[in-house]
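After this line comes chain A, so read on.
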Amino acid sequence: MKSTKRKLGIRPCTWVYLFLITFTFVTSQVGQMGLSGLTVSLLVLMLALIKGQLVGYYFMGLGRVKGLWHWPVFIWLFIPGILIGTAFYLTAARV
Partner candidate 1 sequence: MRYPPGDLAIWIFILAELVVFAAFFAAYAFTRMNNVELFNEFQQQLDQRAALINTLALITSSYFVVRAVSAIREDNRRHCVVWLLAALAMGALFLIVKMGEYQHHFIVEGVSLSTNTFYMFYISLTFFHFMHVIMGMVILAAVVVMAAKGKYSAAEHTGVETGASYWHMVDLLWLIIFPLVYVMR
Partner candidate 2 sequence: MKYKSQSVAKLYFIAAIALFVAQILFGLIMGLQYVVGDFLFPTIPFNVARMVHTNTLIIWLLMAFMGAAYYLIPEEAETELFAPWLATLMFWIFLAAAGATVAGYLLFSYSDLAELTMNELLPTMGREFLEQPTITKIGIVVVVLAFLFNIGMTILKGRKTSINLIMLLGLVGLAVFFLFSFYNPVNVVRDKFYWWWVVHLWVEGVWELILGAMLAFVLIKVTGVDREVIEKWLYIVIAMVLITGLIGTGHHFYWIGTPDWWQWWGSIFSAMEPIPFFMMTVFAFNMVHKRRREHPNKVATLWALGTAVMAFLGAGVWGFLHTLSPVNYYTHGTQITAAHGHMAFYGAYVMISLAMISYAMPLLRGRNAANPAKSQVLEMWSFWLMTVSMVFITLFLTGAGILQSYLQRVSDNPMPFMVVQEQINLFYWLREIAGLVFLIGLVLYVASFFVGQNEPEAVVADR
């Protein structure tokens, strides 16, 4: 790995951290306000998937990995994400 001299300032991982915290507060606020319904749920789910991808990409370091191992967390988020989304969609469609 080539090491580059870092400029002073905020590290990329700190930015990611701040994003994660912000998203968490948004999600939590939705919960505290007792918002419900399909749109809200899917938005919350979407936020969670983005958070997961941020963790996988930057914290776990999969963003820098090429090939097969680039994908596990993305796929892991994608498939359950689709399943959960479908289940909530079908539930809403039923009521």
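Candidate entries met the following condition: all candidates are chains of the complex that A comes from, given by their letters.
Here, a contact is a pair of C-beta atoms (placed from the backbone, for glycine too) under 8 Å apart; a residue touches a chain by one contact, two chains touch by 3 or more; residues count from 1.
Keep in mind that what you see is a predicted model, and the values were worked out from it rather than measured.
Trainee: Which one touches chain A in this complex, out of 1 or 2?
Mentor: Here chain A touches candidate 1.
Trainee: So in the complex, the part of chain A that touches candidate 1 is made up of which residues?
Mentor: 3, 11, 13-14, 17, 20-21, 24-25, 27-28, 30-32, 34, 36, 40-41, 44-45, 47-48, 51-52, 55-56, 58-62, 64-67, 69, 72-73, 76-77, 79-80, 83-84, 86-88, 90-91, 94-95
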